[in-house]
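Left out: one protein chain. Kept in place: all the others.
Each chain gets a letter, A and B, in the order it is written, and its residues are counted from 1.
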Amino acid sequence: MLLDTTPATSGFSLLQRRQRGALRLSGLLAAAIGTVAIAGQQGDPSVKRLPAAGAANGALTIGAVIALTGNANLYGQDQRLGIDLARRWSLSRAPQRPLRLQLEDGGSDEATAIAAFNLLIKQGALALIGPTLSQQAFAADPIAQRRGVPVVAPSNTAKGIPQIGHFISRVSAQSSVIAPLSITEALRRDPKVRRVAVFYAQDDAYSTAETLIFQKALAARGLPPVTIQRVQLADNDFQIPITAALQLQPQLVVISVQAVAGGNLIRQLRELGYRGQIVVGNGLNTPNIYPICQRWCDGILIAQAYSPELNTPINRTFLRLFRASNPGESPSQIAAQAWSAYQVLFEAVQRLQARGGLEDVGLGQAREALMQELLSGRYDTPLGPIHFQRDGEVVQGRFYVAQVRMDPGGRTGRFELVRNASAPASAAPAAGAATSPPVPLTAR
Amino acid sequence: MAAMIDNGLLVQMLIGALLGVSVYLPLAAGQLSLASPAFYAVGGTLAALLSTSWPVLGAGADGTFPLASFLLELLLGGLLAGALALLVGRLVLRLQGIYLAIATIALVEIVRVAILNLPFTGGAIGIFGIPQPFPTAAGYLLPALALLALAGWVCQRLEGMPLGRAMAAIRNDELAARCMGIDTTGVKLTAFVLSAVLAGSTGALAAHFLNTWNARQGSFDTSVTMLAFVILGGSRSWLGPVVGGLLLTALPELLRPVGDARLVLFGLVILLGPVLFPQGLITPSLLERLGAPLRPASWRRRGGVAP
Partner (left out) sequence: MIESLLQTLLNGAASGGVYALVALGYTLVFSVLGVINFALGALFSLGGYLTYLLMGGRISANGALPGWGLPLELPFPLALLLAAALTGLASLVVEKLAFVPLRRRNAEPLLYLITSLGAGLVVVNLLQMLMGAEGYAFPASALAGLPAAVVVAGARIRSVQVLLLAVCAAAVLALTLWLERSRGGRALRAVAEDATTARLLGINSDAMLRLAFLLSGALAGLGGGLIGVSISLPGPYVGIGYGLKGLAVLVLGGLGSVPGAIAGGLLLGLAEAMVPSGASGWRDALAFAILFAVLLVRPSGLLGRRLVEKV
């Protein structure tokens, strides 16, 4: 052969080239992943020394993981507001150790909350506020616990959250404490109730836990429900479960659902002719239900951990700041709890700073010391006076039962306080006088 | 940028890549099956249940978990998912094209609701406090990478094996393949089961990684996201979904600085991806170019000229 006409690709079929290409690309990817893995490992911030309080970069970071997207951002909005107001208030107190707030979107799912926690911890947050949902907390709190980062939960009320670990605490009282108060009030108003219908969102962790508490309280009063209707969070049309329940002619309806679905459920209940009392759970503890159920919301009973009508200096300050940016409205429990979470951390940091506990220590030690300080303090918050048990559970002196009162236009309304209630005997006694005699909780 | 991806996110990216390969396998045999999230959910539920309710596996009181039990769960998760796929596959694979896709979406929803409603799976609350075989997220990197490497190795070898060639033939033209004597049902079923096994093992890994597990893991959203991994990454090679899975899982997190608009941007990426890269990122021609011999062929030619 004088001329070699062998094509350049001779000896290498396309298949072999693809396979070799795939191998090389895999190698590249593996190397890239390895690099990213190592880069992600560096710099455990917990050994870094804290800067001095007066230094230019002396501000310590408080991280907040709040649901700003997804279906829980209804609560996240209020929480963001509450935390922001508390931060502004704290600045006006000329703190010795300034604090910086870093807010991250925790989404409404576990993975986003985990990512947000990891991000903030890695960036050296002193402590964390959040996450919004109890089910997110079960996923993300163990991470903070392992890394030794204090967490103050503003709105997790499910059972077992502070027990996740030493570093986990909350300012939101457990639903088992609050929920039965509204049942008591409803039965007080109409002692002749015999038939109770229960609705709950069975695909929501919080509602599922809360309804058990309601049912237990009802059973303790000798009133097992005549029907238990299970709905889905994504439902908005409750024609079917409502008509099924109304056939049994209930005199009291107890609802454990999240806000929007709850608003619809109430409206449809009324439209389909139900005239009895309605007791709702914590998921409807937000003014965001007003536009949904409008005038049909009037008269529903809810037990709360916060009342705007509490007449203490800190609550008046909170109300003043709140109304400056939201004229004519009253803050929700969620906002008040978010404020309290920030306030509690702020005050604990300042106390620790005053004792010298934040000078010349590493971040890890500071976090540990802060947790100790947090658990040992007493705080005067818009929720009333609170402190913590050793396991991080909040001890709150007083609770409230409120009734929704809608304005004649049906677009706005408020939670009107109808009853103050004191805490169960095992907790600290309420401080300050109530405006009406406290109703002791029934034995459970 | 590398520093923004901490090890936890990296593990999530690897899980995304694994799920992408799981969708790729049936697609390589021409079957658009979106059933992987169902098997992912099954594997995860099994791992969550076993590790929290079977003391024999050795879950410690402080939340630790022996590595051997963890690996066992990966295996069992995959096997259970595979068994389920074997049962369901024969029925489902009789369907064609878009009908198959919709039927698999239906399967995902049925499994999700079943897990939500069965008494022992924890309902809406799910199962939490899943014990950890590793003290930090970084520990999961190695098992995830190993699983991915295993999956990649299988896919790579498939191309040269008769099974792989049969799959490609079916993808090209199922009728012709059947006429040539290929057992199309068996091949399709094999691909389906392999994909389920991978998804099930991934689920078991993810359950431990996420600390908690519930019916919301593995739903229709996951189906379409995984499909996006494959389409944007490239559906002609297993590396396509790997790259697609890595990138698209990282993207919403990397877009955090953008703030509220980040999911809008994410949607834009998915909208424009197929327009800009109709064959995906990893195309066969890209692989061919990457696989070019290092020595230019002209050297060989010179050496090969006969006098």
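As a working rule, a contact is a pair of C-beta atoms (placed from the backbone, for glycine too) under 8 Å apart; a residue touches a chain by one contact, two chains touch by 3 or more.
Given the structure is predicted, the values throughout are model-derived calculations rather than measurements.
Student: Out of A:L103, A:V196 or A:V260, point to the residue that touches the absent chain in the complete complex.
Tutor: The one listed residue touching the chain not shown is A:V260.
Student: Among A:Q16, A:Q102 or A:N236, which residue is in touch with the absent chain?
Tutor: Hidden-chain contact among the options goes to A:N236.
Student: Which listed residue (B:A29, B:A85, B:L107 or B:L198) would be found touching the missing chain in the intact complex?
Tutor: B:L107
Student: For review purposes, identify every residue of subunit A that touches the missing chain, sorted by number.
Tutor: Those residues of subunit A that touch the unshown chain are 69, 71, 73-74, 76-77, 81, 202-203, 227, 229-232, 234, 236-237, 239-241, 243-247, 259-261, 263-264, 267-268, 270-273, 288-289, 291-295, 326, 410.
Student: Can you list where subunit B touches the absent chain?
Tutor: Where subunit B meets the chain not shown: residues 32, 91-92, 94-99, 102-103, 105-107, 109-110, 112-114, 116-117, 175, 220, 224, 227-228, 231-232, 235, 260-261, 263-264, 266-275, 278.
To be clear about the criterion, only the chains that are shown with their structure count from here on.
Student: Please work out the Cα centroid separation of subunit A and subunit B, and write it as a whole number of Å.
Tutor: Result: the chain centres lie 33 Å from each other.
Student: Mind pulling up the subunit B residues that touch subunit A in the complex?
Tutor: Contacts found on subunit B: 2-3, 5-10, 12, 14, 63, 116-117, 123-126, 128-129, 132, 135-138, 141, 145, 149, 152, 156, 159-160, 210-212, 214-216, 237-239, 242-243, 246, 253, 256, 260, 263, 282, 284, 286-293, 297-298, 300-301, 304-306.
Student: Would you tell me which residues of subunit A are touching subunit B in their complex?
Tutor: Residues 1, 4, 6, 8-12, 14-26, 29-30, 33, 35-37, 39-42, 68-69, 104-105, 109-111, 114-115, 118-119, 122, 135, 138-140, 142-143, 146, 158, 164, 201-205, 207-209 of subunit A touch subunit B in their complex.
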